[in-house]
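Starting off with a structure, shown below.
The complex appears here without one of its protein chains, the remainder shown in place.
Moving on to chain A:
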Amino acid sequence: MRVSFFITCLGDIFYANAGKSAVELLERLGCEVDFPPTQTCCGQPAYNSGYHKETLEVAKHMVEVFEHADYVVGISGSCVYMIHEYVHLFEDGSNWQKRAKALKRKTYELTQFIVDVLGIEDVGASYHGTATYHTSCHMTRLLGVKEAPFRLLENVKGLRLIDLPNRNDCCGFGGTFSVKMASISEQMVDEKVQHIEETEADLLLGADGSCLMNIGGRITRQGKPIEVKHIAEILNSRGEE
């Protein structure tokens, strides 16, 4: 199966490891992975801030970049959802909208793709440790991917997964919200970190770089001994830890 990989801007700049793991994992599961190098950001920062004219240009670019792919797989639920949203940016019935619809149909988040398209729940990973998993809002509520990450993590040998209390609460990232409403965002991320601590897990996992950057940044600021990783890194892990 041919997969065009969508790294997302944060992944490209900050989380190269997550991207590498995802690519290796997909290959291990039998996919042929390419990386369209002209891809950029999904446009979400502009869209959520109300700059829809600007987003439209970004959307057109991304539609063109991925148009010829069989499948597009991204490592962030919220950026994948943004690609799905392009459909609503274009005029109803327009050619652009048709192209955006076609892209939407073949664009998946990594765990969703593995479980729903490849039909695999056990990726043969093993990792020794205790982890908790942060369910990102856009991935669960908007993209509707609720179960896939859990199915995959449950099958990782040696991994003890602990339920995160109040797991449906937002971590307080919210794009520009995190800087525009910094004081509110701080309260939200603190509450999240507190719940993570309650689990006594050594490792926090997530499937969305932006949430991990927010929670992880707060964890290191507070000097807490909790590691933060993208779910792809664990799913690609073969027991070396």
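The rule we apply is simple: a residue touches a chain if its C-beta (ideal position, glycine included) is under 8 Å from a C-beta of that chain, and two chains touch if they have at least 3 such contacts; residues count from 1.
Everything below uses one rule, namely that contacts and distances are computed from a predicted model.
A chain of this complex does not appear here, and its UniProt-recorded name among "CO or xanthine dehydrogenase, Mo-binding subunit", "Energy-coupling factor transport system permease protein", "Lactate utilization protein B" or "Stability/partitioning determinant" is "Lactate utilization protein B". Touch with the chain omitted from the figure is made, among A:46, A:72 or A:196, by A:46. Shown as candidates are A:3, A:23, A:63 or A:231; the residue that touches the absent chain is A:23. Touching the chain that is not shown, out of A:70, A:122, A:163 or A:186: A:186 (per the contact rule at the top).
From the set A:112, A:214 or A:237, the residue in touch with the chain omitted from the display is A:214, counting the whole complex.
As for the chain not pictured, it touches chain A at residues 5, 7, 9, 11-16, 19-20, 23-24, 27, 35, 37-41, 43, 45-55, 57-58, 61, 65, 137-138, 141-142, 168-170, 172-189, 191, 213-214, 216-218, 220-221.
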